[in-house]
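Coming up: chain A.
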Amino acid sequence: MFGFGRAKALAAVSALAIGLTTGAAQAADTIKVGILHSLSGTMAISETTLKDVMLMLIDDQNKKGGLLGKQLEAVVVDPASNWPLFAEKARELIEVNGTSVVFGCWTSVSRKSVLPVFEELNSMLFYPVQYEGEESSRNVFYTGAAPNQQAIPAVDYLMKTESVKRWVLAGTDYVYPRTTNKILESYLKAKGVPAEDIMINYTPFGHADWQTIVADIKKFGSAGKKTAVVSTINGDANVPFYKELGNQGIKAEDIPVVAFSVGEEELAGIDTGPLVGHLAAWNYFMSIDTPENDAFISKWHAFIGNEDRVTNDPMEAHYIGFKMWVQAVQQAGTTDVDAVRQAMYGQKVPNLTGGVAVMNTNHHLSKPVVIGEIQDDGQIQTVWSTDGVVVGDAWSDFIPESAKLTADWTFPWVCGGCEKPMY
Partner candidate 1 sequence: MNASLNTSMADSILYLDGVNVSFDGFRALNDLSLVLDAGEMRAIIGPNGAGKTTMMDIITGKTRPDSGQVVFEGNVDLTKHDEAAIAELGIGRKFQKPTVFETQSVHDNLELALKADRSVRASLLWMLSNDANRRIDEILGITRLGDHANEIAGSLSHGQKQWLEIGMLLAQDPKLLLVDEPAAGMTDDETAETARLLKEIAESHSVVVVEHDMTFVRDLGVKVTVLHEGSVLAEGSLDSVSADKRVIEVYLGR
Partner candidate 2 sequence: MRGLVFRAFDRGGMIFLGILFGAIMLLALSNLVLPAGHTLHAPTYLVSLIGKYLTYALLALSVDLIWGFCGILSLGHGAFFALGGYAMGMYLMRQIGDRGVYGNAELPDFMVFLNYSELPWYWHGFDMFWFAAIMIIFVPGLLAFIFGWFAFRSRVTGVYLSIITQAMTYALMLAFFRNNMGFGGNNGLTDFKDLLGFDLQNDGTRVGLLFASATALGLGFLICKAVTRSKYGKVITAIRDAESRTRFLGYRVDRYKLAVFTLSACMAGVAGALYVPQVGIINPSEFTPANSIEVVVWVAVGGRGTLYGAVIGAILVNYAKTYLTGALPEIWLFALGGLFVFVTLFLPRGIVGAINGSGDGGPSPILAKLRSWRDARAMEGRS
């Protein structure tokens, strides 16, 4: 009977060993595109969609005849919402699978985790999510919004249109909200808002019981001055937060909440009836009526096979990033990272929301900013937008240490954060 157990165990071991050798075999006649998004764990909820949209874009490109006469091949891995695993998987994609470019990451920490890998191996990452800025790596293109493309326009809007005088900055306790709030605090103070009219509150990830904090917001809002909440609450915590807001009867007409991490995808999990009028600031809304967007949405629905699926801002970011990369590769005539990088600068792709996105030499995009109000069907309807595009800042002007720094990867700077040019 022991023999049986042993045979089983050995069989299991050898099965795994065979797995390794077959995994290593690879074909060389395709261009490999790595997709580094969590498909399990806490971040799967947001990132899986991005994996799907990448598969759609790659599929689409292949139907158009691929790139440089070769087919594109998507290499999907699951970093499982585990940050060190992101680094491991990034290395696997580049070293083992030989990907020419990687599209991936959602959280800042996952990007921070893979950054040294991309820099060491001189590979290329497209990062599609709005983030805190304060970074410009030679090997990363940031296609999401920087704080000056989201937070500042939103606050300006509230000040102007809603005459907001008192501010609650509520966020999840991690670097993106901290940075955004730091920038906003200094911006508001510069605009003459006294310190007692700013309330800053941080909550842990996945915070589920918002009763006390919503009550605090109500209390803060009853000081006779128009009050607004700037929410950098992240991910899962938003649903219970908005449910509590709705149930405690905080109406957008009285205390509007403007969010930077809540898009159509997050709202899909909430009955938005009581939330009508609360705001979101992004570079993209699904409801924006342009031919490009209509085409994108129909393509997405056809690809995913579900008419109810929504589109959101990071999906547009991947769309723009992927198009730019394709154009840059075509221009450079190679997938060589250094050549493609040079070709990326000044690359133009029409936004889904109208206008044209441009890749700047600080690796951030120029994009329009739109502010929208939540509707009862879970869509966000534009109430305000910038006239033209806004240039993404790698370094905020409202943080003294970073205001000095410049990010510019072309001659004579060639630097992600310097006070003077390298050459």
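Things to note:
What we mean here is this: a residue touches a chain if its C-beta (ideal position, glycine included) is under 8 Å from a C-beta of that chain, and two chains touch if they have at least 3 such contacts; residues count from 1.
Regarding candidate selection, all candidates are chains of the complex that A comes from, given by their letters.
Everything numeric here is computed off the predicted structure, so don't read it as measured data.
Evaluated over the candidates 1 or 2, chain A touches in this complex the candidate numbered 2.
Those residues of chain A lying in contact with candidate 2 across their complex are 1-2, 4-6, 8-9, 12-13, 16, 19-20, 23, 39-40, 76-80, 82-85, 87-89, 91-92, 95-96, 107-109, 112-113, 115-117, 120, 134-135, 173-175, 178-179, 182, 202, 204-205, 399, 401-402, 405, 416-417.
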